[in-house]
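What follows is a single structure, and I will ask about it in a moment.
The complex appears here without one of its protein chains, the remainder shown in place.
Note that the chains take the letters A and B in the order they are written out, and that residue 1 is the start of every chain.
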Amino acid sequence: MGIEIGAVKLTLDELGTRLQGEFGDDLVDLRVQEPDTLVARVDRHKLHAVAAKLKGLGEIAYDSCNFVAAVDYVTHLETVYHLYSYSTNTYIELHVEIDRDNAVCDTICDIYPAANWHEREAWDMMGVRFEGHPDLRRILLKDDWIGHPLRKDYVDLVENHPNV
Amino acid sequence: MSDVFSNEAPDSAVRLAIERVKAEQSVSDLEGLELGTVIVNMGPQHPSTHGVLRLVVTLDGEVIRDVIPVIGYLHRCKEKLAERRTYFQYIPIPDRTEYVAGMNCEWGYVLTVEKLAGIPVTRRAEFIRVIMAELNRIASHLVAIGTFVADLAPLGTAMAFYTFRDRERILDLLEAASGARMMFNYFRFGGVRYDLPDGWVEKCREFLDYFPPKIVEYENLVNDNAIFLQRTLGKGVLTQEDVKEYAITGPNARASGVKHDLRRTRPYSVYPELDFEIPVGTHGDVYDRYQVRIAEMRESVKIVRQALDMLPKGPVQLGTLRPPYVITPPPGACYTAQENPRGEYGTYIVSDGSRYPYRLKYRDPCFVNLQVFPKLLKGVKIADAIAISGSMDLVLGGIDR
Partner (left out) sequence: MARVMDHYPKLERFEHPNIVTTTADLVFNWARSRSIFPFTYGIACCAIEMLSSGFARFDIARFGWEVFRPTPRQCDLMIVAGTVNEKMAPVLKRLYDQMSEPKWVISMGACATSGGPFYDGYNVVNGVDKIVPVDVYIPGCPPRPEALFHGMLQLQKKIQKMSFVAPRIDEGDELALASLRGEGERAVAPAGQTDGRLPTNAAESQEVQ
């Protein structure tokens, strides 16, 4: 079974229309970002369902997760999912808005195993808790680090620095 | 009887390993463990993990039952630093992520900012960028192959001596152009910092004539060695399913038969005008990964030759005297990636219109490739695990950022 990259030849607009048809309301503000990315917003509670459906779309399936990023816009947080489809050779970027004080999001690492460590990093750096993640521990910082550094209001505590 | 030879309380990774062993064997405490189960720490200081990678390994005799990679020993806060440096001041920092392939990493950052801000690149600079990136690709593969073969044998640094000798010649070329042997700080928005010095092109052509027989020399050194073949054929097989599921890119993916190369699938710069092949392997084992890297070095030589032939005259940076120091891209977000010697290296930058990036996120190939280790190393002997992790070519600077 070989993975053919770009076997399905669809322009981005055609792909966008098709996805809009499949998902309807779930993909909000679907737009095209040249050269090969579709960008959309997804509601937090629909994320898991949308991701599962994207993975199982058949010949245009988005079968691999490139990265998961978390961004801190001061009023809210946002997780960005970047998924890649080998058959159409396109990417889709999903933006999920998350409440800042109660930063919880559904995990997609049961669908995309590659998202596992990215979600751990998002927890470590930004404090986004992923529900359903099998092993949500800190990944880059020490286990007893206090705080989530990439937040805009991060304060570096003295307890984090026993070696200075 | 449980023996813990450590003065510290087990940390979260070791506790997780203990939990998993207990769960597998359904024992309520470690007293009932079957003899031979050992949880051992490989790293963070270890001769064979390339960099400060720590593997908490659960062993059953010599066979690995479970591997928990622990990273973060080189976490240098690069993503937070991006918020405190202007776009221009930040250029030297991506160099230090995948430090053996600095030119490629700088390009990954500079590409995104140029796209965000809409800065065009001069044509001569595009070709120079290609030349530098491909030379750095050869240098990086030389390090990868040299250290990989050095891992396989107790003092098998013989291969490393040969590859590092040729790497020094490449670094001479790169130093003549950029001023530094490793951390180049050479790319600028809209071009590169310095034009090629006089005589550089001739020296580069000399190197390109000198190098391909050396690749033959490396192959003669190891390819027919019975021990090398025994240790590499059929080990650490990555199937195409794994490549898809774990988003593996670069030579590791190409060795499994997936022809995913960003220079062709998501072309950037002047790569569409250049003619080169994408070497792919068939089995996805350690030997194929090694072969793909050797073949890629040959392809890179081809690319550099073509680029040197096609090198146009002209300026190498925008603006007359100085590169643009202060850049304020319009608000927005953008992700671009380029083909690093290890895979897809990209940056996702969110800009809020100010001089400082609002958020910079690296998509690092080694970080993503490392996730497949628990699956890849399960049921494998320790010696093979060393060979497999050497062939995956990890650079901790990129994993930890």
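Just so we're on the same page, contacts are C-beta pairs under 8 Å (C-beta built on N, C-alpha and C of every residue); 3 or more make two chains touch, one makes a residue touch a chain.
Just so we're clear, the structure is a prediction, and the values are computed from it rather than from any experiment.
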Among B:His46, B:Arg264, B:His283 or B:Arg305, exactly one should touch the missing chain; which is it?
B:His46
In the full complex, which of B:Arg20, B:Arg96 or B:Arg193 touches the chain missing from this view?
B:Arg96
Considering the whole complex, which of B:Ala17, B:Val57, B:Leu74 or B:Val243 touches the chain not shown?
B:Leu74
Can you name the residues of chain B that touch the chain not displayed here?
1-10, 15, 18, 30, 44-47, 51-52, 72-78, 80-81, 84, 92-93, 96, 99-100, 143, 157, 160-161, 164-165, 167-168, 181-183, 396-397
By the contact definition given up top, give the residues of chain A that touch the hidden chain.
140-142, 145, 149, 154, 156, 160-164
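As a working rule, only the chains that are shown with their structure count from here on.
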Using CA atom averages as chain centres, what separation in Å is found between chain A and chain B?
23
For the chain B and chain A complex, residues of the former touching the latter:
11-12, 16, 71-72, 75, 77, 79-80, 240, 243-247, 257-260, 265-266, 333, 335, 344, 346, 348, 350, 358-359, 361, 363, 367-368, 370-371, 400-401
Please give the residue numbers of chain A that touch chain B in the complex, ascending.
1-3, 5-6, 35-37, 63-67, 69, 71-72, 80, 82, 84, 86, 89, 91, 93, 112-114, 116-117, 125, 135, 137-143, 149-150
